[in-house]
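This is the structure, below, for whatever I ask next.
In this view, the complex is presented without one of its protein chains, the others remaining in place.
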């Protein structure tokens, strides 16, 4: 008999079609045509393929502006952010970098100024860790109809893989801090059109910095620094310089525009705080949250909590506008400097109320209210490192609305 | 002055173009045109967008046959498998299921036969866990030019989110096991063209089974059971029935084709082993592995290890064809029933040798050799639950070749 | 300190009661003891006619092997082991009915009537010498058919530890 394979069948008498989207720069991808069969058990399905695609019924997207795009936190589950939905913040777009000609230069106060190819970097001992990355400008308020994505969608989480920067420091012979004990710094510089540059204390490089080339199993995505980025666990996202082309070791900070004009915040007494690297602990309820509408009865309140200073130890939820707080469940494993999924069961009786969450990290830091932050820093502070408790109003008809904060 | 935004600039005098691939069933996706600029620091990059895409320089794909597609293990880092590269094994393709009309029926020996919509399922308390999923038919050998993908690419790992099956069991009032103490079973049935069906001991349902609707943060991918699948941590992949439409509770197994004709294996004495659910512990070196060629000097040997019976406690690597074994480093956190990344530094002197890994799990099971497996089960056993040590030959010129096993 | 834990409710009240009609529409499984078998019947002779037109293209003349494999015991090629098929490997006859009804023919699953499935099951069982080719197969007869492979089947008794068998 003639050999009838699945593919010949599908190519011939098949009732379900397969579209293969083919372009000159991507390989073919499987896409099922969403013509809904009356009964999927009576039609052959789409055969296996090289690369899958989302269900055409799913419309989960980032919210993009000219300078950033925000992760749809309210649509996500668990803790991993799909790589193509990782938030973006770049200062002049995503460059196209050829991995075959890519080079990382390390120079300055080192024994052996060295150029590494991508293949060189991949030969070194590697490390992987699941950790969040948050832009320190990740705060918005102002209206009731704002989703978690709009309020704080500039945070995402991936499993990052790369070589420890300390390994490269040893390889090039980074010289110890200056004779007078002044701490050393290094400059991290990107190969994008902004030639992004940040000064980082050497200490962080020795501690846990990663020269990352992979994200969630695969190569970094272009928007996250392909082929190579710096990854500084727990630190404000801008310091994890993408499209990394150069590290210079020195004995003082460079005072780049991104650590003076930007990524600094006014504090009391007319002072401006600089080199505020740690991401302060934060949490947000992602369900229920605008724009969902809920029904009376049991509701599992869900959200994310994280701290740039270490592990989350406690998340509390209030369902009575902050009067009483109850301990939420934390999904294990709770990882260092990582988004943690928290959950809390609540029986809603239909009365108007406000729900909110607050996190405490292992250093004893507890997420403050908006008023506490303004009180501590003064009304002149900007939007950097602004991590207040987010409250959601539950209306009697089940609508869930952001409770806007009065900025000034 | 006129408002010059990034986008108007890009639409006008821009030198880097953005292609937006638009189809009737997907939203637009950003794709950078890979025309390599001479110097990316001198050209505006691609602006933020709704959904990212891989770098056009990355060619990482599954290897597809008519019935399955295999994850490119040799190309991946860390432990998470990108969802669109998760292996596939279906028995009649991927159905197109509308989440708005989707229903899960639970009936049989229950107090309250119930139909759940997708929205119903998402309202229950949820749970997330990172765990592997492996097809029990995941073994190939036969030639030297085989990659990890070809040898054992039918295993992948995701963070799965859903409702515990035990929660639904309580909701519908699953009746206790039969009066004579015979253990209860349930039938899990898919809504695909194979109407896949497997009998599962009730015990697993109470233990750790998940009715999963999300994978790596987003909705399940179509190939992994969109919108809902059963997920049985540590058990052979076929039992984690995809596109789940029905669970029937009963007092004996149904003896479906997939638990009699298939997914059973010959053992000694002419016996056929059935209901062999656990995935036996396994490991494989994914680097260096065919098709890479290595250089003399330091090599970080990297691979994956896992066990369906619990945690990996030890991975050993031999670089002298199995004579001596050295303890590899395990990437923390080591999770239950999860792929673990192991690494081991080795200085290759250029001499021909063989490298291999073996895992031991917390039950004390140690991954056997091919000969030990054949010896224990008899030469008539099939390819199910076949988890031998994989050896790679290192040739003097640095080529890395599979060491084929003599099947019969 | 919170509402979960010991106060976790047994029921949340989500989902709708399933009606008998909703259940029977998709409750298609058939057990070895015959539970789930529908009304109807069929003979091997009728089954053979259907098989020639709807099955033989993939499973060969008389089910003796084609691109998608044999369904009937045949003498193996010299030096080869026999293929695992219904007659020598399947432990229960009910599975033949259940599987054909849910999954075959491959390109048109769910298209056969119950009588057609009974007839095809009768044809394949008798071609495998598991029942008399004259017998009219129905819900009463099917569970009584003994399969030679049944005695070979054993459940997995490994419980972790060093046992690799």
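All chains are identified by letter, namely A, B and C, in their written order; residue positions are counted from 1 within each chain.
Basically, contacts are C-beta pairs under 8 Å (C-beta built on N, C-alpha and C of every residue); 3 or more make two chains touch, one makes a residue touch a chain.
What you see is a predicted model, and the numbers here were worked out from it, not measured in a lab.
J.: Give the labels of the shown chains that the missing chain contacts, considering the complete complex.
T.: A, B
J.: For the chain that's not shown, point to the residue among A:59, A:273, A:324 or A:395 touching it.
T.: A:273
J.: Which one touches the absent chain: A:59, A:170 or A:395?
T.: Checking each option in A:59, A:170 or A:395, the one touching the absent chain turns out to be A:170.
J.: Consider the whole complex, including the chain that is not shown, and state which of A:145, A:178 or A:363 touches that chain.
T.: In the full complex, the listed residue that touches the missing chain is A:363.
J.: Could you please point out the chain B residues that touch the chain left off the display?
T.: Within chain B, the residues touching the omitted chain are 1-5, 9, 13-14, 39, 41-44, 297-298, 317, 326-329, 344-347.
J.: Across the whole complex, list the residues on chain A that are touched by the chain not included here.
T.: Touch with the absent chain occurs at residues 91-92, 105-107, 112-117, 120-121, 123-125, 170-172, 187, 189, 193-195, 197, 245-246, 248, 250, 252, 254-257, 260-261, 264, 267-268, 270-278, 280, 309-310, 361, 363-366, 368, 372-373, 376-377, 380.
Operating definition for what follows: only the chains that are shown with their structure count from here on.
J.: With chain centres defined as C-alpha means, what is the inter-centre distance between chain A and chain C in Å?
T.: Each chain's C-alpha centroid was found; their separation is 49 Å.
J.: From the C-alpha centre of chain B to that of chain C, how far is it in Å?
T.: 28
J.: Counting in whole Å, what is the centre-to-centre distance of chain A and chain B, each centre being its mean C-alpha position?
T.: 24
J.: Residues of chain B that touch two or more other chains: which are they?
T.: Residue numbers touching two or more other chains: 92, 123-125, 193, 195.
J.: Which parts of chain C, given as residue numbers and ranges, touch two or more other chains?
T.: Within chain C, the residues that touch at least two other chains are 4, 8, 12, 14, 102, 106, 109-110.
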